[in-house]
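And now, chain A:
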Amino acid sequence: MSLFEEFANRDRVFEFLTPVESPVDVRHGPILYLEDVNVSFDGFKAINNLNLTIDDGELRCIIGPNGAGKTTMMDIITGKTAPDTGSVWFGSRHNLLRMNEPEIASLGIGRKFQKPTVFEALTVFENLELAMATDKRIIPTLRAIMRPEYRERIDEVLETIGLKDLRDNLAGILSHGQKQWLEIGMLLMQKPRLLLVDEPVAGMTEQEMERTAELLTSLAGKQSVVVVEHDMGFVRSIARKVTVLHQGSVLAEGSMDQVSNDPEVIKVYLGEEA
Partner candidate 1 sequence: AEDPIKVGILHSLSGTMAISETVLKDTVEMLIEKQNAEGGVLGRQLEAVVVDPASNWPLFAEKARELLAQEEVDVIFGNWTSVSRKSVLPVVEELNGLLFYPVQYEGEESSENVFYTGAAPNQQAIPAVNYLMNNIGVERWVLAGTDYVYPRTTNKILETYLMDMGVAKEDIMINYTPFGHSDWQNIVSDIKSFGSAGKKTAVVSTINGDANVPFYRELGNQGISASDIPVVAFSVGEQELSGIDTGPLVGHLAAWNYFMSVDSDANYDFIDQWIAHTGDEEAVTNDPMEAHYIGFNMYIEAVKKAGTTDVDAVKDAIIGVTVPNLTGGYAAMMPNHHITKPVLIGEIQDNGQFSVVWETPSTVAGDAWSDYLPGSRDMIADWRKPMFCGTFNTATGKCGASAGEMAAESN
Partner candidate 2 sequence: MWLTRPLRERSTQLFLGVLFAALAVVTLLHLTMPEDSPFYVSSFTVTLMGKYLCYALLAVAVDLVWGYLGILSLGHGAFFALGGYAMGMYLMRQIGDRGTYGDPILPDFMVFLNWQELPWFWHGFDMAWFAFLMVILAPGLLALVFGFLAFRSRVTGVYLSIITQALTFALMLAFFRNEMGFGGNNGLTDFRDLLGFNLRTDATRLGLFIASGIALAIGYLICRGIVTSKLGRVSVACRDAEARARFLGYRVERVQLFVFVVSAMIAGVAGALYVPQVGIINPSEFSPIFSIEIVVWVALGGRATLYGAVIGAILVNYAKTVFTGVMPDAWLFLLGGLFVLVTVFLPRGIAGLLASRRKKQDEPTDTDSDTGKEATA
């Protein structure tokens, strides 16, 4: 890239040059659309001709062996990793490959990381405050004040994620599972159109799993949800449509029953007795 292009790179810092944000256009079908995406790391093909479509309001489970490329796929959608080839569209208007992470996030794509990632030096409450869907530009953020309705909303979410008692504790001291919940809470605060949830129930008890399942199912319809999970019990409890990734591409897709009876899926993923 020439120096000039570098400076002219539109979607970086110049405020007045950033594309005007417009609502997601889902009149013509899916909310998320990946076509022929390829990624390789030092020659290793992590994503291989991946095609995937998520409909508006859908709850989709994605399963697949370790290293199938599930997390990498999320990295691509959220702008963290740039694919070598392919296209990724959010609705029919937004080409995600031309945007950076904050832009994608403000379009309404929220994400929970596989390894829970929260702001450890801030309190639980502040973590949620920052996640809240508000004007995130500099000056408005500087002048932002804590309105009562915000507080209510945060308290609501604290209730949902069961961290009410820890609201003024630093997030850094939370246990693994508690961090998972906090991150889910941050996702809720964000009110995204599309939630990407990477292994939400890892480290949760059965009962918490149930709660998570309820939560995610209740979101579906209003919001679209993509869940990656290895816990088959959990997947079964929420699944409508399941996609199986293997070696960077779709191996099977269909209802839970269809998929779990697919011999290929059993061989590479579920194992004989699952």
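Per the selection procedure, all candidates are chains of the complex that A comes from, given by their letters.
By our rule, contacts are C-beta pairs under 8 Å (C-beta built on N, C-alpha and C of every residue); 3 or more make two chains touch, one makes a residue touch a chain; residues count from 1.
These numbers come from a predicted model, not from an experiment.
Looking at 1 or 2, the chain of this complex that touches chain A is the one numbered 2. Of all residues in chain A, those touching candidate 2 in their complex are 12-13, 78, 80, 100-102, 105-106, 110-111, 113, 117-122, 126, 129-131, 136-138, 141-144, 170, 172, 186, 190.
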